[in-house]
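Working notes, beginning with the structure itself.
Only one protein chain is missing from this complex, and each of the others stays in its spot.
Chains here go by letter, A and B, matching the order in which they are written, and residues are numbered from 1 within each.
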Amino acid sequence: MSDSLLDVRNLRMYFYGSSQVVRAVDDVSLSVREGEVVGIVGESGSGKTATALSLIRLLPPNARIVSGEILHKGKNLASLEETELRKIRGAEISMVFQDPMTFLDPLMKIGDQISESISLHQGKTSDLKVKVVDSLRAVSIPSPEKVLDYYPHQLSGGMKQRVLIAIALSCEPSLIIADEPTTALDVTVQGQILELLKTLVRKRRGLSLLLITHDLGVVAEMCDRVYVMYAGKIVEEADVSSLFKEPKHPYTQALLTAANSIYFVGREMVGIEGVVPDLTNPPSGCRFHPRCQYAMPICSEKEPILIDIGTSRAACWLYPKK
Amino acid sequence: MRATNWPARIRQFWVRFSKNHAAVAGLVIVAALVAVSAGANLIRANDIFNINPGQTFESPSWSHPFGTDNLGRDMFSLFLYAGRVSFEVGFTAAAVSVLLGTLLGSIAGFYGGVVDDVIMRFTEMFLAIPILLLGLTILIIYGPGLSHVVFVIAVLSWPVTARLVRAEFLTLKEREFVEGLRAVGAPNHVIIFNEIMPNALIPVIINASLQVGAAITVEAGLSFLGLGDPSNPSWGYLLQQAQTFLTRAWWIATFPGIGLLLAILSLSLIGDGLNDALNPRLAEKG
Partner (left out) sequence: MGGKEPSALANYVVRRLLEGIPVVFAVLVLNFLLIALYPGDPAQILAGQEATPQYLQQIRIIYGLDRPIYERFFDYLWAIFHGNLGYSFFFQEPVTSLILQKLPATLMLLGTAMVIASLIGILMGVEAARKPHSLRDGVVSAVSLLGYSTPNFWLGQLAILLFSVNLRWLPVAGMTTLTQQLGGLAYVADVLRHLVLPASVLGVYQVALIAHLQRGSMLEVLRQNFILALRSKGLSERSIVYKHALRNAILPVLTVIAFDISALLGGAVLVETVFDWPGIGRMVFDAIIAGDYPVITGTFVVVSIGVVMVNLVTDVIYALVDPRIHYR
């Protein structure tokens, strides 16, 4: 995979509590190609956000990357010096977060929050203000010259998310990691933000998007390729049409069924039966086996690995290795 | 929510409290200081007013571990007696202040409306006024003396407790068990004293040990400014006396101050421990 922009190999990231270890990301491998929109989908607690934060090591002090590589343009981000990593954050790889209400500094003007990124990575140039206005315009914010002087509390949720996207875009990164970028927004605004992200990826050459979501609807609309995560592991990888047409892993199938029933009951969330396992002490063998309707004896004994099944890959004992 | 099994609760309280080693140390120090001060007569029979012109300004020795003062009095005996006065004032003033604060805070919180407004305006006003200055204004007009000092400290420090109790009342009275009792027609005093008060008192108890420390501090300050009672010298009063001989005898100022520091520090550590033991909401977070 020489055209990979980001190549993650066997990544493990654990949280260390006072007496226990949470294996939030457990042997995850994934890749993102240039210009591609890749989704990571899973229930909350599946480790998808932890995976996203691990990629640029935005981790709390009690978290540690235990092993694995995060290769980006010839550099291994997993072992890079913190000072070197800071040059990549916001410049090469930037992030868009879940709740725009709380991810902007409440005491700083919008314009300053954008120019801060630009001057950090590109230096203080004379056309700084032009660049700031351009990045606001790029995310379709009306009258950007005025918005520069606004404080975050003067903007609506959708506008704030646009500002956060503008900040993420401001240094022309090669990859944007978006963690549930629309979950906290109104339904009508959700569509607009997704549309914006989609156009941006299409228009900007060399921009890729890694989209973290629990919403299969968003996946269907946005992604080229999808990883399904469960309990800190990737259980299935597929291009988006195969995933919806022929889901291989029982967990993916269950997610799809649940998503369809969500469709029927409107906005009421209907999950899969059972609970996401406790990652301090995950089930033996396949981690999904306690909730799996096809569970066999081997499922609790040996851990399945990802194998090719047609155009997809899945980790499940239902598919014997040929 | 109701207290049923007291021995078990007390044991549980102690288990939690004793996990905070600093708090246990504080408790031991305060207990020791209170014990030696209370037993001053047994430990040191020397009359504190016993003036010995022949042994003035003696530095600490075996017979006078804390030295002697300008009148040849044994500073160790004075230290013990003064400690008793400091603790007496501290505990009494804090008790009166906590009672007053609890009473006013619960009235404000329970009845709400205009009553609440009036009481809270008073509370805010008292919190905004420079306490030490008002205290010394009252004392200089009405004369010093221990009971006046206790009164002044209590009257000036109740707002802290009142605010705590009011806040607890406001949240507790909305709870289901209180509304249930209202619905079956339980009289107000039953609701207040049997149901709300036991829960509302938790922050008050946590705060009480800090109040004792604060009262001891304020008393020391007032005594240092010459508003103490010469016939009942406290640690602050001793420090006032020491000021004159500061350059001559270091020990006169040093030991009473250590007494004050240990007492206030320990009371504040005990407060931390009480908080750990009685405030499960915070304990879980930490």
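As a working rule, a contact is a pair of C-beta atoms (placed from the backbone, for glycine too) under 8 Å apart; a residue touches a chain by one contact, two chains touch by 3 or more.
For clarity, every value in this text was computed on a predicted model and none was experimentally measured.
Chemist: Going by the stated contact criterion, tell me the shown chains that border the hidden chain.
Modeler: A, B
Chemist: Going by the contact rule already stated, which one of A:86, A:129 or A:198 would touch the omitted chain in the full complex?
Modeler: A:86
Chemist: I'm checking contacts with the chain that's been left out. Which of A:149, A:186, A:278 or A:308 qualifies?
Modeler: A:149
Chemist: Please pick, from B:36, B:167 or B:225, the residue that touches the omitted chain in the full complex.
Modeler: Missing-chain contact among the listed residues: B:225.
Chemist: Among B:25, B:138 or B:167, exactly one should touch the missing chain; which is it?
Modeler: Considering all chains, including the one not shown, the answer is B:138.
Chemist: Considering the whole complex rather than only what is displayed, give the residues of subunit A touching the chain that is not shown.
Modeler: 56, 58, 83, 86-91, 94-95, 97, 99, 102-108, 116-117, 120-121, 146, 149-151, 153-154, 164, 167
Chemist: By the contact criterion defined above, which parts of subunit B meet the unshown chain? Give residue numbers in ascending order.
Modeler: 121, 124-125, 127-134, 136-138, 140-142, 213, 217, 220-221, 224-227, 236, 239, 242-243, 246-247, 250, 253-254, 256-257, 260-261, 264-265, 268-269
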